[in-house]
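Note that one protein chain is taken out, while the other chains of the complex remain in position.
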Amino acid sequence: MVYQLPPWAALAPTLLFVAVALVLFVIDSINPDTENRLLLAATATAGSLAAAGVSVWYLLAGTGEAPIRLFQNTLVVDTMSLFFAFVFASVTALVVVASYDYMRDHSYQAEYYALVALAASGMTLMPAANSLAVVFISLELSSLPSYALVAILKRNRGSVEAGLKYFLIGALSSSILAYGISLVYAVSGSLLLPQVAEAASVEGLTGVLGIGVLMVLGGFAFKTASVPFHFWAPEAYEGAPAPVSAFLSSASKAAGFAVAFRVFTVAFPVETYVQTAAASIDWVLAVQILAVVTMTLGNFAAATQDTVKRMLAYSSVGHAGYALIGLAALTGGNDQFVLGASMAHLLVYGFMNTGAFLFIALAEYWSVGRTFEDYNGLATRAPFACAAMTVFMFSLAGLPPFGGFASKYLLFAGAVGAGFWWLAAVGAINSALSLYYYSRVVKAMWIEEPSSEFAIESKPVGLYAAIAAAAVATVLLLPGFAPVWEYAQSAAAALVA
Amino acid sequence: MWIEALIAVTLASAGAVFLSPNKVAGKIAFVLSLLPVGGSLWMYSTYEASGNALLEGSTLAFETNADWIVAGPYSLNWHVGLDGISMPLIALTTVLTSLALLASWTPIDERQSQFYGLMLFLEASLLGVFSALDFFVWFVFWEMVLVPMYVLIGVWGGPRRKYAAIKMFVYTNIASLALFIGFTALVFGLGDAVNTFDMAAVAQALRAGELGALGPIGAGTLKLVAFVAMFVGFAVKVPVVPFHTWLPDAHVEAPTPVSIMLAGVLLKMGTYALLRFNFTMLPDIAQQNAQLIALFAVISVIYGAMLALAQTDLKRIVAYSSVSSMGYVILGLVAYTVYGMGGATFQMVAHGLISGLMFMAVGVIYNTTHTRMVSDMSGLASKMPITVAVFVAGAFGYMGLPLMAGFAAELFIFLGAFGAFEGSVLFTAAAMFGIVIVAGYLLLAMQRTLFGPFEIETDYEVSPAAFHDVAPLVVLILLVVLLGVDPNIFFEMIQNAVDPLAPAAGGGV
Amino acid sequence: MVPVQYYLLVSAAVFCIGVFGILTRRNALVFLMSVELMLNAANINLVAFSRFHGNLTGQMFSLFTLAVAAAEVAIGIGIILVLYRNFADVDVTNATTMRW
Partner (left out) sequence: MAALSFELAPVIAALPFVSFLIALLAGAFAPRLLPKGGAIPGIAATAGSLLLSAWAALAVWNSSEGVYHESITWVAGVGDAAFDLHFGILLDPLSTMMLVIVSLVAVLVHVFSLGYMNDEGETGLPRYYAGLGLFTASMLSFVFASNLLMAFMFFELVGLCSWLLIGFHFREPGPPSAAKKAFLVTRFGDYFFLVGVVGVFATFGTTAFAGSESFPHLAEQVLAGEASATTFLGLDPQAWFAVLGLLVLGGVVGKSAQYPLHTWLPDAMEGPTPVSALIHAATMVAAGVYLVARMYGFYALLPQVLAFIAFVGGFTALFAASMGVVKKELKQVLAYSTISQYGYMMLGLGAGGYVAATFHLMTHAFFKALLFLGAGSVIIAMHHNENMWDMGGLKEKMPVTYYAFLSGSLALAGIVPFSGFWSKDEVLYEALVHGLDSPLLLGAYAMGLLAVFFTGFYTFRMVALTFHGDPRTDTARDPHGVGWNVKLPLVVLGTLAAVAGLVNMVPVAELTGAHLEFLHDWLDAGPEALTAHHYGDLLPYSSGTIGTELTTVLLSAGVSLGLALAGAGLAWKLYAVADPDEHTDKLGSAKTVLFNNYYQDEYQVWIATGLTLPLARAADKFDQGVIDGVVNGVSSVSLLSGSRVKRIQSGVVTNYAFLLTASLVVLLVAIGLIGGWF
């Protein structure tokens, strides 16, 4: 390569999102009453695709293989951060494209897309954060626009209620996180993750440090919608506009995991904190408890829902439990496999879960109704979209030939490999239960007779395109799982090896 | 590349049929399904392999081994190939699918293109299951089977189809998860000895005793636990009593062609996997617990047969008798003799053909009479003679009439099992009593439905079945007789493939 | 010089007061205030230990926290406004259309 990009260019995905947000603000300022939805959506789409493209390019070019450290090591760009940047950017692109149709009657178009872009920029920063300060700020940067996005349907009681709950729990959680950070700082005297790792050797303050660590864990648990910080999730996902639900349940969750992976492996490594500390801070055990409770509660609650969207909301909680296995099965030894599996799962999950919520968006667009019964016989009206939804459901349930199969089973394999076969077993039981409620959707669409007459007047291009893209990605991610796995493994290697 | 081509052609056919109009989907699907039939027969005719695919010193037919996912410490390979155990099952799958498609023309009268597309998709998955030699690839296909099955039962099934479909779906999925955990635990327990999920590598390392501890679990316990997990996982699929209750429901509700596939091929996945995994990889555990496993087998045989005796629905009778017949396979496997294990494999093929035949015949009767209850009809023989003749022939095949495939298979199993391990004489003798009960319930059902004065409770005109309904029946019965008269068509290659497994046991017959 | 443990105790007390407020008050604005208390408890720690450790990281971070808190309040007030518009109250326990 002749020309070497400057180091800050490693933050290109983040910068692109920030730029998109600013451009949208500019457009909005020039013509506040613009009716040109296409321009706004296209700008946002272009920005997200560019961000995704840049992430892929960097990954392929090996940019992150030697971590690029910026701003006095408070930001680090490595394979892992680029990997997640790709996840966020692609989910954002899907959401933005879908929103073109979904938000067609909305009056604050530019603000909507700008908020999405801002949230995305916060998310792309999160996996790169190498300082607890950056962790907190990037987390807030992604959260604050999200609150607004959830409540953006101002006249819709559901949306507002969802926004309120999300916000209140979020505020509480972020203050817990902040307090936790302050306690960790109290013991370690630094906010840089590698230096925090050394705090484990401080004598006498294990209790303070331990409380700090668990409170930080709580802050991340909020972001990932893990029990007991999940309470906002069912309502927020149900009440929010469906594309926003997709965004939150896929990208935002993945961001929470990304930051958690880095913080817990770099700042609170298992070797020093859990195994050799003066008094053990067994956060792995805490995560294991959270993982088991999260997947169980999420799946069991999802099994008996009446509305599809809320079922998906709970299933999203359940998937948080699966992804937590990545942290819960860390042993300080050969952790790359399971951690990488968890990352790969989050990527696949990004596509399949986004797709599923976008199908809900489509159904809401058609005013089909919210319950399972309302979906009865939908396949006779919209076979293509229903086929895509079937792909998402089966993939979420972990069935081949879809991407969710590979990632989920490798995740379980990772847990077994780490010696936590019981974690995999609990996951397995939950997974089987999830098959039940996912297949309820399939059953409603394909097997049941239509219960009511409704006409589908239009087939929105944006939604269809987004759903189709997500479905194709979900299918191709099984045969094409190799690159995902490869980069997930090297991303994990960047943290634990 | 032949296996890939076989699967790809089947998948492409599935896609083509999906897009074809409903009216001609059945015909297109049948014609397209002849391609894999031809392919598998060609493969059979050029088949050249020796030894067991998972053990040292084997050469496989049509083998491909390519990287699929290589990253981190473990690699997953696209590894497929055939040995004497899988080749017959591949042939069975293609042939039975074709015939099942033909048998679908009459009963499937809505959403045909979807139905036939899914059937072909199912076939592709099954071909994958029987040819894959890397665990992960195998598992992909193994689970892939569930998707079309669920929809096939759920959409085109009987009145309780939704219940049956979801039960089958969830139950067998739990089983898959159990076996997945069991197997991966073994792979990871092997530590650095094996860094792949290749079944052959894992099997050889396990047999070489390289299993170490996994976390807090010692090697001995790990072996046992993994064995149990995998056994339970496969036992659901087989199904072995007491994991069988999904099967009758699924059978009764499934449309005829799906029942044919279910009984004919899908159940064999379980026994095939038992042979490939439990009995090949952990022979010491299997042999230490031979009596217990044999007890499961005997209970399956006798209890399944007793249940069949109590049924009043023709399809349920055949469904439960499948439970009974698959018990013999378990007995043969645990014998660890060439006759026993070979007979078990042969029984997979034989039972596949015979149970397919029985379900098909019941289906033809149902198409005409619109009832399957034994009490609702009698004397069908005078109205549909050819169907009844084939039904009778199939039923006698099921009872193990000599010179039909079922007898050969059961005989091999009995020969292999008798005296193979401590107490095997009694277990074998007990299992053999199944041949009396099976005769009892089949003869009873036939006497009531097929013979006696003609009567029927439904208002449908009973007339002889159409040619395309009868033709697959006749083809099947001919195949059953052919295999019964000359089992060597498959048995020779089967023996060759199971022989390396048998000496591990030492004695036996 | 005041021992650093005292700051810890004070911050813990403030934090607990904030939590107590969140758990007992139903008014959304009070809820916000309580959250501010909790954040400030964190700030107390940060500033105190910044001094204790002899680096400015903590103090710098507390400034960020203040800024973020302000932004949070801004969003919060916005949401409370639309809450009031839709539910005619700022009682956070009123909005229970979605549950189970």
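Read from first to last, the chains carry the letters A, B and C; within each, the first residue is number 1.
Note that in this section contacts are C-beta pairs under 8 Å (C-beta built on N, C-alpha and C of every residue); 3 or more make two chains touch, one makes a residue touch a chain.
Being a predicted model, the structure only gives us computed values, none of them experimental.
A.B. asks: Among the chains included here, which ones are touched by the excluded chain in the whole complex?
C.D. replies: Counting the whole assembly, the omitted chain is in touch with A, B, C.
A.B. asks: For the full complex, which residue in B:Asn52, B:Ser322, B:Thr387 or B:Asn496 touches the chain that was left out?
C.D. replies: If we include the chain that is not displayed, B:Asn496 is the one touching it.
A.B. asks: In the full complex, which of B:Thr256, B:Ser300 or B:Thr428 touches the chain missing from this view?
C.D. replies: B:Thr428
A.B. asks: Which residue from A:Ile211, A:Ala387 or A:Ala465 sits in contact with the chain not drawn here?
C.D. replies: Here the residue in touch with the unshown chain is A:Ile211.
A.B. asks: Check each of B:Leu19, B:Ala66, B:Leu444 or B:Ala466 against the chain that is not shown and name the one that touches it.
C.D. replies: B:Leu444
A.B. asks: Which listed residue (B:Phe121, B:Tyr272, B:Tyr339 or B:Tyr366) would be found touching the missing chain in the intact complex?
C.D. replies: Touching the chain that is not displayed is residue B:Tyr339.
A.B. asks: What residues on chain B make contact with the chain left out of this view?
C.D. replies: 167, 170-171, 241-242, 244-246, 303, 306-307, 309-311, 337-339, 342, 379, 381-382, 386, 396, 399, 401-403, 407-408, 411-412, 414-415, 418-419, 425-426, 428-429, 432-433, 435-436, 439-440, 443-444, 446-447, 450-454, 487-488, 491-492, 495-496, 499, 502-503, 507-509
A.B. asks: Touching the missing chain, which residues of chain A?
C.D. replies: 164-165, 168-169, 172-173, 176, 206-207, 210-211, 214-215, 218, 227-229, 231-232, 234-235, 279-283, 285-286, 289-290, 297, 299-305, 314, 433, 436
A.B. asks: With the missing chain put back, which residues of chain C would touch it? List them for me.
C.D. replies: Interface residues of chain C facing the absent chain: 19, 22-23, 26, 92-93, 95-100.
Here is the rule we go by: only the chains that are shown with their structure count from here on.
A.B. asks: Identify all positions of chain A at which a residue touches two or more other chains, and write them in rising order.
C.D. replies: Answer for chain A, listing residues that touch two or more other chains: there are none.
A.B. asks: Please output the residues of chain C touching chain A within their complex, sorted ascending.
C.D. replies: 4, 8, 11, 15, 18, 22, 28, 31-32, 35, 38-39, 41-46, 48-50, 52-53, 55, 57-58, 60-61, 64-65, 68, 71-72, 75-76, 78-80, 82-83, 85-87, 92, 95-100
A.B. asks: What does chain B use to touch chain A in their complex?
C.D. replies: 67-74, 136, 139-141, 143-144, 146-147, 150-151, 154-155, 161-162, 165-166, 169-170, 173-174, 177-178, 180-181, 184-185, 187-188, 214-217
A.B. asks: So in the complex, the part of chain A that touches chain B is made up of which residues?
C.D. replies: Touching chain B from chain A are residues 334, 336-337, 340, 394, 398-401, 405-406, 409, 412-413, 416-421, 424-425, 428-429, 431-433, 435-436, 439, 442-443, 446-447, 478, 481-482, 485-486, 488-490, 492-493.
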